[in-house]
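Dropping a structure here in structure tokens format, bear with me for questions.
Note that this complex is displayed minus one protein chain, with the remaining chains in position.
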Amino acid sequence: MSDLQLSPQGRLRHLLTLEGLGRAHIERLLDRADELRTRFRGGARALDLLEGRTIVNLFFESSTRTRTSFELAARRLGALVVNFDIASSSTTKGETLEDTLATLEAMDSDAFVVRHKENGTPARLALHARRASVLNAGDGNHAHPTQGLLDLLTIRDHKPRIEGLTVAICGDIRHSRVARSDVHGLAAMGAKEIRLCGPAALLPEADSFPGCTLVDDLDAAIEDVDVIIMLRIQKERIDGLPGFDGAEYFQRYGLHRARLARARSDAIVMHPGPMNRGIEIASDLADGPQSVVLEQVANGIFVRMAVLLELLHKQA
Amino acid sequence: MSDLQLSPQGRLRHLLTLEGLGRAHIERLLDRADELRTRFRGGARALDLLEGRTIVNLFFESSTRTRTSFELAARRLGALVVNFDIASSSTTKGETLEDTLATLEAMDSDAFVVRHKENGTPARLALHARRASVLNAGDGNHAHPTQGLLDLLTIRDHKPRIEGLTVAICGDIRHSRVARSDVHGLAAMGAKEIRLCGPAALLPEADSFPGCTLVDDLDAAIEDVDVIIMLRIQKERIDGLPGFDGAEYFQRYGLHRARLARARSDAIVMHPGPMNRGIEIASDLADGPQSVVLEQVANGIFVRMAVLLELLHKQA
Partner (left out) sequence: MSDLQLSPQGRLRHLLTLEGLGRAHIERLLDRADELRTRFRGGARALDLLEGRTIVNLFFESSTRTRTSFELAARRLGALVVNFDIASSSTTKGETLEDTLATLEAMDSDAFVVRHKENGTPARLALHARRASVLNAGDGNHAHPTQGLLDLLTIRDHKPRIEGLTVAICGDIRHSRVARSDVHGLAAMGAKEIRLCGPAALLPEADSFPGCTLVDDLDAAIEDVDVIIMLRIQKERIDGLPGFDGAEYFQRYGLHRARLARARSDAIVMHPGPMNRGIEIASDLADGPQSVVLEQVANGIFVRMAVLLELLHKQA
């Protein structure tokens, strides 16, 4: 997939995964995001770097949060954004997904932002695209590369360097594309240790996260870490589990003040959102001084701008 | 709520209700709307006063008419508008409304246009907002302040002054946020008498409209008035009422030619739309010379522009 997303010159043709992206490449993207953030915080309200470019949001799973972030990133760079409503689209009229893509590409679309519940759909579309770029906005439990990048940018904002850090990722690791992209990004940046923690049923296969440490006990997982990433318990998935009890989950796998005290005193608390307060995270911590949850959201815009510029801006 | 929506300098921070807005403030907004109307009617097609500002439409009740009016007002001033699709949003994934707002605000949104079936939701969000403004686009039966303003502008277009006018508001007063905002606006502007008329079951509690006269008989209510505001019978609410009969309602509470003759000969007929022709208003009156229904719609755009400018335009 790394080959598919990189040009021979090592430039992004698509963004499908962080796996295989080198540290220098990731740093270049983060620096670009940082620079854009400086321009917008300094008063810029809109740039025209992508003026006249057309970007299509193809969300087969609903996610207004991520879609809005991509939409704002693109429009603040001057691009024209179309939200393609899947529920009423031709794919429900028997058209193949490849034909839908080819049709939209024939309308001179420059990029597709794709979310799909099946692993590999963005890669499949990237293989089929003639000229347009595909950005993976989350596929199954495979990857969510812009979430990985925004998490790295947020960590970098708070720590002198990512190299050497100890990070705990907690919750439903098994089904999480966020965890996978975070791990790929953290590994590339040289994090020292990544601990994965969650109930046995939600831990991944032994070999699917090479180099990570699986920990069943959250207290142990948090001990002396620099960064804690709490994952969302997906109620829509868990509610079906007989015997799931939110209070009991919080007791064993939720982050609260006493537990957080085990981490380094300057540890930051992250969450990709949307949060279930009182289930995976105590409400006071979500709003507390160590929480960087809203910074993650803000950084998402700039990281997506940086990726769009590398993919689409010819002079970039 | 007046305190919540006004800055110490008496400038709007949010727009939640017309209650407590002074006459001078309302007149300033109407003058601004009038001036914008003149510019657009004179040939302006788009201004850039809000260029680069981001406005999010958060409609928890569907209302394409009001949403479109806000959207056009904002975009014709150069703002970037995002329609946040509530049905597929994170609030259905267990996220609190406050967290949804905080997330969107972290994406550098400048204003939220909120419609919600529960009274007070916009105020609740305004309390929670860090920097962004909240515009109430209708909450429960509490308030619909921009409707109140556009009604005032329309009346002012046809009458030398609002002070001293007699106004009848007819229909489902009890459930109407439009009636409440109209009454607050008319009272502030010095209307002489406001008569509320409707079936007993749809009249408000005695003390909820201080200073107004409750009238059960429509013929009496209309006698010599300057302005008649007919409210929409909400079929979705009424259809559930056993024994509701549209023809019978029209007979007793609908506006038709013979009845209109009781008003002043220069009385204007208003309706917030959408109209049920033949139920609350005769079709010929809806299209007749005294009807200003479409002027209300047109004025809605300019009033919303004026409010957005006061809230968001730093040089305004």
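Each chain carries a letter (A and B) given by its place in the written order, and its residues are counted from 1.
What we mean here is this: a contact is a pair of C-beta atoms (placed from the backbone, for glycine too) under 8 Å apart; a residue touches a chain by one contact, two chains touch by 3 or more.
The structure displayed is predicted, hence computed values, not measured ones.
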Among A:4, A:46 or A:102, the residue in touch with the chain that has been omitted: A:102
Sole residue of B:235, B:257 or B:313 that reaches the chain not shown, by the stated touch rule: B:235
Contact footprint on subunit A, counting only the chain that is left out: 51-54, 80, 82, 84-85, 88-90, 93-96, 99-100, 102-104, 106-108
Residues of subunit B in contact with the chain not shown: 40, 44-46, 62-65, 68-69, 71-72, 75-76, 234-236, 273-277, 294-295, 297-298, 300-301
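Going forward, only the chains that are shown with their structure count from here on.
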For subunit A paired with subunit B, centre-to-centre distance based on mean C-alpha positions, whole Å: 41
